[in-house]
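The structure's right below; bear with me while I get my questions together.
Omission of a single protein chain aside, the complex is shown with its protein chains in their original locations.
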Amino acid sequence: MNPAVEREPAREVVELRVPSTAEWVALIRLATAAVANRLKFSIEDIEDVKLAVAEACTAVIQHESHGEFIEVTCEVGADALHLRVHDAGRHVPRAETDRTMDYDEARVAGLGVFLIRTLMDEVTYDVHPELGTDLRMVKRLPGHPG
Amino acid sequence: MNPAVEREPAREVVELRVPSTAEWVALIRLATAAVANRLKFSIEDIEDVKLAVAEACTAVIQHESHGEFIEVTCEVGADALHLRVHDAGRHVPRAETDRTMDYDEARVAGLGVFLIRTLMDEVTYDVHPELGTDLRMVKRLPGHPG
Amino acid sequence: MDIKVHVREAPGDCYVVDLSGEIDVYTSPKVKDAIGELIDRGAYHLVINLEKVRYIDSTGLGVLIGGLKRVREHGGSVNLVCSNPQIKKIFDITGLVKIFGIFDSEETAMKALV
Partner (left out) sequence: MDIKVHVREAPGDCYVVDLSGEIDVYTSPKVKDAIGELIDRGAYHLVINLEKVRYIDSTGLGVLIGGLKRVREHGGSVNLVCSNPQIKKIFDITGLVKIFGIFDSEETAMKALV
């Protein structure tokens, strides 16, 4: 658990850790949707959060072979859901630089990261070469511009 | 994560940590059911596992005020689901000694623990006065007597 | 992940409590309050309809047992309507089938009450 999370006692924290393989992403979606539901997000916003967290996990599974698990931390704030997707991988994400979608390539690079940035209100990557990658995302309740 | 879990590489481990409050038990049920579903348990067996894990969490929430969270660890084995419900509480469960149900009491003591023992194939309590309580439960796939 | 409680008056001084959803440690206080209020108002002949209950745990059973005890003090009774095999199984293995009347339809539960 990350220290910043523990410092704010008002926020409830839910943590889920699964093997870094494709079959567990559905569970992460299910659990994240259930947490988002507690904040009274609209169905549409819950779908956005589900897709964003799933894209984050999919990127880990597809680009990161070192990590053995994915850890999703959900902080239920009064007016926002804070998500952290952590993998212990040592690959530095190209996500910050490589954000254009190129439909002419056989592979559509960057679609996942593009969706995350579009669907969530705040997105930051923390790359620790030793500890792995943390993707932090915030989704705010409507009317709470942050 | 407990060391015994990590020693067996063939088993997939899913871990869920939630605040030790009543509103999060539904999420634990949902996630545990999704994990049990991956072992191809029958719907009836999945319901048994859901109820057992929920009873374990309910006991923590009702009897243990010291712990701030509940940690549920699911190990997906080839022929069994191994569950561990951990709380950091310092209360020693009466569960081992006090297993009779008494309908004449205003409070029906022991119903939760009774259900856990009836629905699961193996049930053990590990009490560490400093670290808290671990309830370990095993549900086997039919035809795998263990 | 919620419970709905609806109380209806029925012929013969009976009350029907319709529950729908999941009865667990989070939702059972709401059920307890609803049944408690009803008994406080002098309703001692209850049919509790569990047909739309998808899940019940020990706290839910505790609320039903508590209600039964209270109405019995006034010569009353509680009959349950439940045909879901998963839920019936919980009443079976806990032995609660022996202390509640459990019926497959509201009609039979009502008839057995009066």
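Observations on the structure shown:
Going in written order, the chains are labelled A, B and C, and every chain counts its residues from 1.
By our rule, contacts are C-beta pairs under 8 Å (C-beta built on N, C-alpha and C of every residue); 3 or more make two chains touch, one makes a residue touch a chain.
Since we're looking at a predicted model, the values are computed, not measured.
Looking at the complete complex, one finds that the omitted chain is in touch with A. Remark: the omitted chain is touched by one listed residue; of A:Val14, A:Ala36, A:Val49 or A:Leu115 this is A:Leu115. Annotation: of A:Val13, A:Ala36, A:Ile61 or A:Met120, A:Ile61 touches the absent chain (contact as defined above). Residues of subunit A that touch the chain left out of the display are 22-23, 25-26, 29, 44, 47, 50-51, 54-55, 57-58, 61-62, 101, 103, 106-108, 111-112, 114-115, 118-119.
Here is the rule we go by: only the chains that are shown with their structure count from here on.
The distance from the centre of subunit A to the centre of subunit C, each centre being the mean of the chain's C-alpha atoms, comes to 43 Å.
Centroids of subunit A and subunit B (each the mean of its C-alpha atoms) stand 28 Å apart.
Among all residues of subunit A, those that touch two or more other chains are 34.
Touching of two or more other chains is recorded for residues 1 of subunit C.
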